[in-house]
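Please read the structure below before turning to the comments.
Missing here: one protein chain of the complex. Every other protein chain is in place.
Presenting chain A:
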Amino acid sequence: MNQGTQQSEASQGVARFFKPRFFKRGPWENFATLLIALGIFMLMQPFSIDLFGYSFAVILTGTVGFVIVSHFPE
């Protein structure tokens, strides 16, 4: 019984996740922009070579993410 309730809650959560409301373009675009900016800062900062090492992954994630989320509805 309890397991069944948990499953239905999980499926509701998934349904909520895929609701068009979640795929709003604005906030996701802002998040991707933030990632790109963070990645560029990591690429060019003079403080840590570790940050430099991960910078490309962050920029790439942000850029690919931006291309994807720019197709979300307004």
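A few notes on this one:
Going forward, a residue touches a chain if its C-beta (ideal position, glycine included) is under 8 Å from a C-beta of that chain, and two chains touch if they have at least 3 such contacts; residues count from 1.
By our rule, contacts and distances are computed from a predicted model.
Between the listed names "L-lactate dehydrogenase complex protein LldF", "Phenylacetate-CoA oxygenase subunit PaaJ", "Phenylalanine--tRNA ligase alpha subunit" or "Sugar ABC transporter permease", the UniProt record for the complex's undisplayed chain reads "Sugar ABC transporter permease". Of the residues in chain A, those that touch the hidden partner chain are 29, 32-33, 36-37, 39-40, 43-46, 49, 52-56, 59-60, 62-63, 66-67, 70.
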